[in-house]
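After the structure tokens below, expect a handful of questions from me.
What you see is the complex with one protein chain gone and the rest in place.
Letters A and B mark the chains in the order given here, with residues in each chain numbered from 1 onward.
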Amino acid sequence: MINALSRYTILFTLTLLVLALLSFSLIYMFPGDPLINLTGLVPQNDIQREALIKQFKLDQPYPIQFYHYLQQLFSGNWGYSFISGESLRDEIGIAMPATFELSTYAMVIAVIIGVPVGCYAGLRSYTASDYAINTASIFSYSFPVFWLALIFILFFSLDAGMVPLSGRISLLFEVPNKTGFILIDILLAEDINHSLALKDAIKHLILPTITIGLISTAAMIRITRRSVIDVVNSPYITAARSRGLSKRQIFMRHILRNALLPILPLMAIQVTTLITNAMIVETLFSWPGIGNWLINAINQRDYPALRIGMLAVSTMVITLTILIDFFNRLIDPSREKFERGTI
Amino acid sequence: MAQFSLYQEEFHPSPWQKTWREFRSSHIASLGLMILLFFLVFSLFAPIIAPYDPLQQNVNALFIPPSWNVNGTISHLFGTDALGRDLFSRIVYGCRVTLGSSILLVLVAMVVGVTIGTIAGMLEGVRSSVINHLLDALMAIPTLLIAIIIVAVLGTGLVNSMWAITLALTPQFVHHTRSFVRTEMKKEYVLASKLDGANHLQLFFYSILPNMIEMLVVQGTIALSIAVIDISALGFLNLGARPPVPELGAMLADGMDVAYVAPWTVALPGLTIFLIVLAINVVGDGLRSALRKRLTQ
Partner (left out) sequence: MLRVSRLLTAIIAWTTAIVLGGCSQGKPEDFYRSGIIYCSESNPINFNPQLDTSGTTSDASSHQIYGRLLDFNPDSGRIEASLANSWQVSEDGLTYEFQLRKGVTFHTTDYFTPTRTFNADDVIFSIDRWRLPSHPYHNVSGGRYAYFESLGIADNIQEVARLNSYRVRIKLINRDSSFLANLATDFSVILSEEYAKQLMQKGVPERIDHYPVGTGPFKFQSYRKDHYIRFKRHENYWRDTPRSERLIYDITPKSSLRLAKLITGECDAIAFPSQAEVEVIRQRDQLELAEKPGLNIGFWAFNTQKSPFNNPDVRRALAFAIDKNTLLETVYFDSAVRAKTLLPPASWAYQRDADDTAYNPVLARKLLNDAGVPEGFRMTIWAMPVERAYNPNAAKMAELMQRYLAEVGIKADIISYDWTTFRRHLRDGAHDSVLIGWSADSGDPDNFYRPLLSCGAIPSGTNRAMWCNSNYDRLINAALKTENIEQRKRIYQQVNRLLYEQLPLVPLAHAYRYQAYRSGLSGMSINPYGGINFAGVEKKL
């Protein structure tokens, strides 16, 4: 346990260090002035420039620069956007939770629908209903997410007019950003009509969540189904059956637990897909998340923002995957290694 | 010529043949393979199949609806786009660009990944463990992010987006190769070769690689479906192929500007991407279950 914990901590720190190094090297790899790429501040004259170079230790050798860069990162001084002049930390602090929120809801949908349906298909493997589920899931899994989003917008927003297509909430509501999660922020906000705002926010959530959720659900179904089939075919289930346990008992006691275990590491892969999809979908639904923010940053060639955005997103994804792996390791110590599977 | 056989001959199909039989017995998988082959033919023979030059603009034929529409003409099967370019020709070439470049980059990722993976798998100790763990962790970085960084450093373009996706796919091959090599190295047949005095290189080429091909094919189909989706997503986000290159995702993004006037310019490229990915997934799925059946027999 302690051993595992320390191994994961070392792995985590090492990975973050590599990422930080990468983002540091971007300062020099991006076109333009390293000083601007690092700070986002545009010096007005040479004196100011000298002072800034001194302040950010850009006149020192690279290792010292990197050390100073790490210090700055830890003290929360992430630089400023080259375009808007806003503090990048504040901007990421607003954008990141929005993406996280969207991905979480999609993941919840994927688990709530995907796991039971996958179990059902797995238990009835190679029957008509299994084929139907399998076909449906392989279809939804093959959708390019941006096209799916467009189709949904066309049918549900433009034709049926059921749900809005952009943003998190009608801009008429002024919801102060406290936690970054819109639903919680609405409850914390003071002088607004809460029920109206909640209704509005949920309507805005529906389309993006379903778009990402559908693809993740399909993946979840396939993972669960495979896992359940593997367990059902294993000798200990045959043994349990021969002991005369009821189907229900077998399912609850043996299959479910053992089938869900291998799903966890597979979910780690799903996190990456999920967040990528969320980032793409954000640009279509004008969702104010990190994907939208990064795409705007690349279109605006906002190098300081890209540098820190890359670090923030990869840190988030890697933290999540490593956490899932660690959790998996805790509940199933027999898996000695960091393992990955396929869908 | 029919021959009379007196003795019942014993026939042992090779593992490949067994898998192929299993695969063919699934109608869905065969259908998927046919569709995939169909798209491959499109990509290979694009200049012969496409009735028009995909870049040829025709001002007298703007926004012609597809031929099944009342206002469509048979001379433009899928209609034309905002610049009067023939959509069918563009989609045929689009398959070539999107599918072709995906196959290419998957092959590159495979070769690089297998090389690194084999070295890591044959190595022992701390070095290999550090490489592996780092690679595994870095594998989690989304392709989109890598692509954005590459675009920022090198600029937009189809080739740059291909680099990004190759970079994102390679760790998967490294990972699978490594664990495969690890387990195979412990098996008796490898030990036998070792005792025969085979060196690492010979071990790899004569013992391990032949066994690995199935795994590579399966991984390849997974990687291919990811690659197609990613390359078109990058094109769609204007981070990949630049107009007028007929890349399916970029075409879709192009069509969005006129989505209300000419919805087919959005629908058809999207449908093509979907079908390509679907076909690849179905084939991959069929391959995997065929393999599984062969192994459990």
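In the analysis below, a residue touches a chain if its C-beta (ideal position, glycine included) is under 8 Å from a C-beta of that chain, and two chains touch if they have at least 3 such contacts.
Given the structure is predicted, the values throughout are model-derived calculations rather than measurements.
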- [ ] Just name the one of B:Val41, B:Ala82, B:Ala198 or B:Leu271 that touches the chain not displayed here.
- [x] B:Ala82
Task: Contacting the left-out chain in the complete assembly, out of A:Pro63, A:Gly76, A:Gly161 or A:Gly244 - done: A:Gly161
TODO: May I ask which residue of A:Gln60, A:Ser234, A:Asn296 or A:Thr315 touches the chain that does not appear here?
DONE: A:Asn296
Open item on the list: If the hidden chain were put back, which residues of chain A would touch it?
Closed with: 81, 83-84, 86, 153, 157-158, 161, 164-167, 170-172, 174, 187, 193-196, 198, 284, 286, 288, 292-293, 296, 299-301
TODO: Since one chain isn't shown, list which residues of chain B touch it in the complete complex.
DONE: 55, 57, 59, 62, 82-84, 242-244, 256-261
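Please note the rule applied: only the chains that are shown with their structure count from here on.
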Task: Parts of chain B lying in touch with chain A, wherever the complex brings them together - done: 28, 130, 132-134, 136-145, 148-149, 151-153, 172, 175, 179, 218-219, 222, 225, 229, 232-233, 236-239, 249, 252, 256, 259, 263, 266, 270, 273-274, 277-278, 281-282, 285, 296
Open item on the list: Show me the residue ranges of chain A that touch chain B in the complex, using the header's touch definition.
Closed with: 11-12, 14-15, 18, 26, 29-31, 135, 138-139, 141-147, 150-151, 154, 233, 268, 271-272, 275-276, 279-280, 283, 291, 294-295, 298-299, 301, 303, 306, 310, 313-314, 317-318, 320-322, 338-340, 342-343
